[in-house]
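Only one protein chain is missing from this complex, and each of the others stays in its spot.
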Amino acid sequence: MSARFIPVVVTAVLFLALLIAGSLQFSGFASPRVLLNLLTDNSFLAIMALGMTFVILSGGIDLSVGSVLALSSVLCAILVEKHGWHPLQAIPVVLIAGAAFGAIMGALIHVYKLQPFIVTLAGMFFARGLATVLSEQSIPITHSFFDSVNNFGFSVLGGWIGSATLLLIVVFAFGLWLAHFTRLGGYIYALGGNSTSAALLGVPMGLTTISIYTLSSTLAALSGIVYTFYTASGYALSGVGMELDAIAAVVIGGTLLTGGYGYVLGTLLGVMIMGLIQTWISFHGSLNSWWTKIFIGSLVLAFIIFQRGISAGFGTKKAKI
Amino acid sequence: MTARPAALQLNKICKSFNRVSVLRSVDLELRAGEIHALLGENGAGKSTLIKVMTGAYSADGGEIILGDKTISPQTPSDAQKLGISTVYQEVNLLPNLSVAHNLYLGREPRRFGCIQWKKIRARATELLKRFDLDINVNEPLSSYSIAVQQLVAIARAVDCSAKVLILDEPTASLDAREVALLFRVMRDLRDSGVAILFVTHFLDQVYEVTDRITILRNGERVGTFATNALPRNELVAHMLGKELHALEHLSHHCPPAGREEDVLLEADSVTIANGVEQLNFKARQGDAIGLAGLLGSGRSEICSMLFGLSHVTSGKVSLAGKEFRPNSPAAAIKKGFALCPEDRKTEGIVDPLSVRENLLLALQAQKGWWRPIRAQQQKALVDEAIRALKIVCSDAEKPIGQLSGGNQQKVILARWLMTKPQIFILDEPTRGIDIGAHAEILELIRKLCAEGMTLIVASSEIEELVAFSNKVIIMRDKKMVGMIEGDAITENSVLSAIATPV
Partner (left out) sequence: MRTIQLFDSRFLLPVVALALILLTNLILSPEFFHLEFKDGRLYGSLVDVLNRSAPCALLAIGMSLVIATGGIDLSVGAVIAITGAVCANLLNSSIDSISLIVLAGLFVGVVAGAVNGGLVSFFGIQPIVATLVLMVAGRGIAQLINDGQIVTFQNPAFASIGVGSIFGLPSPVVITLGIFLLAQAFVRLTAMGLFIEASGCNPKASSYIGIPVRTIKWSVYVMSGLCAAVAGMIITADIHGADANNAGLWLELDAILAVVLGGASLAGGRFSLPLTLIGVLIIQAMTTTIIMSGIDPKFNLLIKSLIIVTVLLLQSPILRGQIRGFFARKHKAENSAVVESQS
């Protein structure tokens, strides 16, 4: 087996191990219902983490996604509740706004050679600030369309597949296609592999960079919409710190933070592992919620040390060339 | 001259940086179906000229004519689309992508919005077969050797329908067999009508494979010659120009050897973790030991071991009679070693720190952070170093990156001399520096030996080793294959020892 698959295989094994350990301890832990709920409850995080995967694959980082989620949810709520738009009109506007936001960040990064960390940090402040300016209060949404979307779905094996789960599947299918069956996907990996070489090979650097951050922000906006449906409200303080969860999911999913190596499906597994830990803690009853943070932190630590260990397979060679 | 058509013609190309002119009205004509060598010392303007051709730089003046059209490529990919492809010494492909993906990145065949991977793999396999490469194209590029990567890069360039192929020092990290394979590919391509510009510093290779030679010196074209009509000494004279005399007085000069019993450093059948075997030598005070061999023969590896960058796996190295096993540069420095590293930019200078700071770093590191060198003493030390080594710099507070290569090298030498090392290891001390500084550095080496310092110098320039060594260790394929001492050291003896099995 090629060394580049090892991290994602480890992630998959870890997921199964957690599932088995949990089901030995608690009956009903590994039931389809729990698993499908994992998908539903984490759909917005998974969509956000997908965008983050592409950013990290390219060797960048996007700290703004949590704030973009908040801004989208507030924007969506205002358009629907205060201006009486139909959600189907509001959603495209929100997505386009998200895309434009990402495109501007990408352009700043590319044109002025600014570090993604600091640009997206400014983006994080800006989006959160704009959301706060738009509305400091939480805006509840009462539009009937929200109920019908939330009620849509069907049950499988005792679990529920709702619209969020379906969207998640579609978005990840899109992510897989983008990563492995389009030129842009290759360009993103190329940028993370070695940006100097990528430029010499004719990779359109500006277009790729802008696309990456546009994609990340658009997916963050989409996850904001999912979040708005999930909570039936728009609130400027939602999604605080969620960018960290998204980064953690990507790392646990086996993507190398230096860029160039990693898989979309790994990220989905990473989100599921984080969800499983939460589920396990809630099954456990006596453990408090802050254990989640400690567990996830330790898991991220274990993964990066593990990645250092096996990077003999690819990381060091990359440095040599 | 035969009337083969010019594939690419450069007319009166000028380029300057910060008002320093690097190329002055350079002409170059590349014909279809020829291998054309571009030669010149470091700093002659070769790399700038290539960057102008490939669109990485735009020329300040002159024109580039491809076929019968004037072109002005703005980016490397522009140039590639026009049919000018370049393969660099450091393979500029992507280690994390598969070989097939590297070959077709950006021009993947698609259907219904999906890349057709099957087609790509089949085409890639077939393409590489033309280059005698039968490898699994699904594996990431990083799992193959540099030679294979280089061939993949050439295959990509050729397959992008290159009319002009520029090979920038492609043989630097290849062994003889791989070079032969590369040359076969180059000849095939030439016969199929590709114009190849071959940049190298191996003169043997120039005579082996090229048809014509263009020589640059100090940003100007010296001339273009048919390879078989240009004797080697004339070629060298053209490359070095009038300055050749600067090296002339450096004919073999064997420093007086120390007393036999004063062995300072001794290696006894040493094997090093980085692959070097059978290393045996004794160095006395005042010895200048040359390490000769081709690139990759193990010269630099010996330097690494002595400086604590790679450890001894068997055998014994002793320093003044005691076993010496440094595990870090700091440990080696403590024992009186100093290293002037091969790659000046990434291992030598600390840019953008100032010249002053760069000069003082080694001494300061030796003293420790808690004992800073006083400002007054700093100035005295820096002034003395600048004067002693004739470092040309208007202001010691300038970032070191703004100095020329030769002056940067002098700063590194001066930095170590301040710490008064007993053994000074120099790995390619004259690479990439101008001829004047070159002679000065050789002079310095002699002076240091005379003062009783032990020097270990790895160099690819044999005449240089001959000029100052009293012992030359011959390396081949990571093994020490011989040692030439005293008056037996001549260019011929060293060359033939490197070339033929003993």
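Going in written order, the chains are labelled A and B, and every chain counts its residues from 1.
One rule holds in what follows: a contact is a pair of C-beta atoms (placed from the backbone, for glycine too) under 8 Å apart; a residue touches a chain by one contact, two chains touch by 3 or more.
Source: prediction; values computed, not measured.
*Asks:* Which chains here touch the chain that is missing from view?
*Replies:* A, B
*Asks:* Among B:Cys14, B:Ala32, B:Ile135 or B:Leu361, which residue is in touch with the absent chain?
*Replies:* With B:Cys14, B:Ala32, B:Ile135 or B:Leu361 as choices, the missing chain is touched by B:Leu361.
*Asks:* Among B:Gly348, B:Gly405 or B:Pro429, which one is in touch with the chain left out?
*Replies:* Answer from the full complex: B:Gly348 touches the omitted chain.
*Asks:* For the chain left off this view, which of A:Val55, A:Ala221, A:Ala248 or A:Leu269 is in contact with it?
*Replies:* Going through A:Val55, A:Ala221, A:Ala248 or A:Leu269 one by one, A:Ala248 is the residue touching the chain not shown.
*Asks:* Which listed residue (A:Gln25, A:Gln89, A:Gln115 or A:Ser282) would be found touching the missing chain in the intact complex?
*Replies:* Among A:Gln25, A:Gln89, A:Gln115 or A:Ser282, only A:Gln115 touches the chain that is not shown.
*Asks:* Tell me, which residues in chain A touch the chain that this view leaves out?
*Replies:* Chain A touches the chain not shown through residues 61, 108, 111-115, 117-119, 121-126, 128-130, 132-133, 136, 244, 247-248, 251, 257-258, 288-294, 296-298, 300-301, 304-305, 308.
*Asks:* In the complete complex, the non-displayed chain touches which residues of chain B?
*Replies:* Residues touching the hidden chain, for chain B, are 307, 328-330, 333, 339, 341, 346-353, 357, 361-362, 364-373, 415.
Operating definition for what follows: only the chains that are shown with their structure count from here on.
*Asks:* Averaged over CA atoms, how far is the centre of chain A from the centre of chain B? Could you give it in whole Å?
*Replies:* 45
*Asks:* For chain A, which residues count as touching chain B in their complex?
*Replies:* Counting only chain A, the residues touching chain B are 2, 4, 177, 180-183, 186-187, 189-190, 192-194, 196-204, 260-261, 314, 317-318, 321.
*Asks:* Which residues of chain B touch chain A in their complex?
*Replies:* 75-77, 80-81, 86, 88, 90-97, 101-102, 105-106, 108, 110, 113-115, 139-140, 142-143, 146, 149, 156
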